[in-house]
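Every protein chain except one is present and positioned as in the full complex.
Chain lettering (A, B, C and D) follows the sequence in which the chains are written, and residue indices restart at 1 in each chain.
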Amino acid sequence: MADLKKKRMRTDKIFKYVFLVFISLGLIVLAALIYDIVSKGTIMLDWEFFTRFDSRFPEKAGIKAGLYGTIYVIGLMIPITFFVGTATAIYLEEYAPKNKLTDLIKLNIANLAGIPSIIYGMLGLGVFVRYLNMGRSVLAGALTLSLLVLPVVIVSAQEALKGVPDSLRNASYALGANHWHTVYKVVLPSALPSIITGLILAVSRAIGETAPLIMMGALTFVMFTPQGIMDSFTVMPIQIFNWTSLPKVEYELVAASGSLLLLILLFILNGLATFIRYKYSRK
Amino acid sequence: MSDLKNKNKKSWTSLFFDPKIRYMNSKKNKNGLVNYILLLTTLVSVITTVGIILILFTDSFHFFEQVPVLDFLTGIKWNPLIEPDLSYGVLPLVAGTMMITLGAAVIAIPVGLGSAIYLTEYASTRFSKIIKPIMEILAGVPTVVYGYFALTFITPNVLKPIFPNIQTFNALSASIAVGIMILPMVISLSEDALNAVPESIRQGAYAMGSTRFEVASKVMVPSALSGILSSFILAISRAIGETMIVAVAAGMRPQLTSSFLKPIQTMTGFIVQISLGDTPVGSLQYYTIFAVGLLLFLMTLSLNIISHLILKKYREVYQ
Amino acid sequence: MSKQKVLEIKDIDFFYDDFQALENITMDVEKNKVTALIGPSGCGKSTFLRTINRMNDLIEGARLEGDILFDGESIYQENVDVVNLRKRIGMVFQQPNPFPKSIFENVAYGPKIHGITDKAKLEEIVVESLKGAALYDEVKDRLDKSALSLSGGQQQRLCIARALAVKPEVLLMDEPASALDPVATAKIEDLIEELKNNYSIVIVTHSMQQAARVSDMTGFFLMGELVEYDKTDKIFENPSDQRTEDYITGRFG
Amino acid sequence: MSKQKVLEIKDIDFFYDDFQALENITMDVEKNKVTALIGPSGCGKSTFLRTINRMNDLIEGARLEGDILFDGESIYQENVDVVNLRKRIGMVFQQPNPFPKSIFENVAYGPKIHGITDKAKLEEIVVESLKGAALYDEVKDRLDKSALSLSGGQQQRLCIARALAVKPEVLLMDEPASALDPVATAKIEDLIEELKNNYSIVIVTHSMQQAARVSDMTGFFLMGELVEYDKTDKIFENPSDQRTEDYITGRFG
Partner (left out) sequence: AEELEGTVKIDGSSTVYPVTQAMAEEFSYVNPRVRVTVGVSGSGGGFAKFNIGETDLSNASREIKESEAEIAAENGIEFTQFIVGYDGITVAVNPENDWANDLTVEELKMIWEPNSSVETWSDVRAEWPDEEIDLYGPGADSGTFDYFTEEINGKSGASRSDFTASEDDNVLVRGISGNKYALGYFGYAYYAENSDSLKAVAVNGVLPSPETIAAQEYTPLARPLFVYAKNSAVQRPEVEAFLKFYFENAQEIVPQVGYAPLPSYDEVLAKVEELAN
């Protein structure tokens, strides 16, 4: 009996360390990744990196076009996904009846979340670029990325709406509010922080997406910033990808600077999401 | 007399709208328009699915007019581009995809679940609160960056010392990078699933005199199984679909091999290679990517649907 | 002086799908009185309360037979405007459930959705309602602070103020003090005492003591039935039904 | 006959971070008796109960001063084996919390982790514990069904059976019947009556009636203090503290 106790305690200890090693592994990799990027990325990084366009001289290459392109595409994508994602989640959680059709729609959305991003690229190429004749424009890129992250945004918005206690809905109804009022004035504001957190995390994924935009044909050297949503564009990850394929080895450092910039952007976005989450999770 | 009695009267709107809503609306102000706007936005995701299916099927149709489906699915040589002996056996690409997915899963699943258990059962809440956003950063790192990390760091600095004859482009470093990429997803979603197990069940287990490991392994994990499994499945479908990491680090050589030290090509790797080149619209080569895309789509779709059916069985409903 | 009936409950049965939660309930609720409903957990008190403002409509598979008259008119007719009904019959819940908005916005919510947009008018209603709920003095300096920053007892009074702001005729309260400490409970009970001058109140409580303290009439529920309904004094001092007596004296519950 | 003390609580203070939830509690729990703890919500009853099997260890920032002796030995020493302590001091919670496993597996869980692997032996313990919790007859034909398919009352008795299966010496119950209907409550109360032959029981309850019915000793808590602790009859008929009297007679709570 005492032996058994010892064994249980030992197992408990061993696994504690195994799990600790596991989680450290993730952190070590992150540290290595950041070290790798920072050590290479800071060599060529200066302020002008942000304000210059790409160049055939690595020391003169800048990310302005990609930065603006990313801002344009993401800036267009955010309102689209926020609106469509939130509205869909509201429909599914607050309006849809519990029937087979609703289940099917929910299953469909869950499935879309698992579809490879490159397939969305094919969809974007086929529908937006070719069929709707938008060309390789900011709009086509933003729409493609919107469709890509939409399932994730919908699912997280659904969770956020589910998290709103029924007591609030009941309180509103008991005051004589109708359904839409209750949703719009009570449920939605309560769920908004979580919805926005989910959106930010989805956006930070979209910022790094490369494959679907390559698929669409956004791989371009541009010396200008987009002036409208029908303009051609490039985005940061594509510029990074492009630099790594250039003959001069110094471009590897330029690419690292680009990665570093992306990483910083990611830090800011995640920090924002975390901030919102903790600020509003305190009840 | 009471219309509560007739509440379930059938009408076409009851197919799309919960009949309850009607009772929540005043005569004066129905906001009926809103209902339809919401319904319309929901159609976006339905249309997306339809669009994907349409595009993939119509364009692969042209491919399968020229290449028999069976040859495509069972052929063991993939050479759709370089003459003279073109061959369209997709198995090398499927095998490459499987290798990457397998390797990534072997890394991400145990490490991810272990980390999630550590965070919920062992670590202080403060530690967990710090770790979670950090993990989310890992999840957001652009995959191009992971790709170059695999190529310029993992292979030369980590793998080369262990396997001196590893090639520059190889399945191993790519699958490790993919594993790292999906790790945060496994951690984060498994942790959510573990946290969703009612605290009362956890306390019940401790009150029985369980050690932490017993609480975790015998009560928490089984109770959260459906959520944990779905995190695995989502992560696996992400691994199957990952493109840039394999395009950068795994090489571009479609071959049937069991060695992780050699270059391979995955289905996504092939698609992006062709789209980088932008093969002429209308050529057989162009349709090839849609055939591969269709297969990829069907693979992830069936993975999702099968897992959905399995998970339904495991799902526990707590009061 | 003859008593005025504000609610007439006429032989109602209530079902959750197949489960019958209420059976054969008939009772009249008098105007400007406090009516308490007591009984062991699960006997149907809350269910009954919710039939009065039709909150049960929200529950799928719920079904009612019989009728309830409010001010002499049936509330279960096809053409009854539920939204308006709920405006006239307010409700306060067991757990304080303020909206995660400012104190002001909480109280102004009801008037706003019912069409009052005038700022001054709104302000007037808010102040008046907060006073009515005996909360004004405690919060007057921080109307724009989040309602969640209030204590439990204050939150509950805020919920009462919120209900008052739409000027209901009847106030339904489902165990409004069960989540509160004794001091807060005492405040709510004092408030009920005051409110009954202007409102008809139906209150569900799990505490017999509370029922005895605040109510004029008491109904005792047991397993979906209304066992006894009478003056509160009568119920507590000389119940006519053995089961009531057993319950009052703590033989179960 | 001298009374045997199974637990001696010696002047404990308990803190959640800076908040002091218990102050100066001293009391002895007698063997094979039922000790009831009553008091208004938030007074610290649950907190106190959890100090006895050190469930509070799980709460971050929780801190205890003073000591508790179990069978004459301190349970707050460095070298105390908490896992073993919890085996000897079983606990049943307010909400039934069966594991999402089969009925059999729920009861067998404790014996299994404590090293019993023999199938026949396990089966014997499960049957015995289910009988002990007066549940066996109702579930004997479906031991392999999910525990979640049971009714609330059955689930709670299952949790009691689960606790009995590890053969504890003390059984702590935190409002074990508060989520149950009167019939199920009556069953649990009968069960407690039976169990006290073999176990020492400490029960928290919000129902004074229940305390009066089932317990031998009663402690009255108020805002973290143990106001009065005495024979149940004494507490309910002739309390020595005014606050106890006020609470019992329903002047608050």
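Everything that follows uses one rule, which is that a contact is a pair of C-beta atoms (placed from the backbone, for glycine too) under 8 Å apart; a residue touches a chain by one contact, two chains touch by 3 or more.
Just so it is clear, the model here is predicted, and its values are computed rather than measured.
Within the whole complex, touches from the chain that is not shown fall on A, B. Residue B:81 is the one among B:43, B:81, B:134 or B:305 that touches the chain not shown.
Between the chain not shown and the residues A:73, A:222, A:235 or A:262, the one that touches is A:222.
From the options B:66, B:124 or B:168, the residue with contact to the chain not on display is B:168.
Panel shows chain B; residues 79, 81-85, 151, 167-169, 251-253, 255, 263, 273-274, 276-281, 285 of it touch the chain omitted from the view. Residues 53-56, 135, 217, 219-224, 231-232, 242, 244-249 are the ones on chain A that touch the missing chain.
Following the convention adopted for this analysis, only the chains that are shown with their structure count from here on.
The pair with more inter-chain C-beta contacts, choosing from A-D and B-D, is B-D. Centres computed as Cα averages put chain C at a distance of 35 Å from chain D.
Chain centres here are Cα means. That of chain B falls 46 Å from that of chain D. Between the CA-based centres of chain B and chain C the separation comes to 50 Å, rounded to the whole angstrom. Residues of chain B found to touch two or more other chains are 24-26, 29, 211, 214.
In chain D, the residues that reach two or more other chains under the touch definition are 83-84, 113-114.
On the chain C side of its complex with chain A, the touching residues are 53, 55, 58, 60, 83-87, 90-91, 93, 95, 97-101, 109-110, 113-114, 148, 159, 162-163, 166.
Note for the complex: chain C touches chain B at residues 54, 56-58, 60, 62-67, 74, 76-78, 81-84. Within the complex, the chain B residues that touch chain A are 14-19, 21, 24-26, 29-31, 34-35, 37-39, 41-42, 44-46, 48-49, 51-52, 55-56, 59, 110-112, 114-115, 117-119, 122-123, 129, 131-146, 148-149, 152-153, 180, 183-184, 187, 211-214, 216-217, 233-234, 237-238, 240-244, 247-248, 268, 271-272, 275-276, 278, 289-290, 293, 296-297, 300-301, 303-305, 308.
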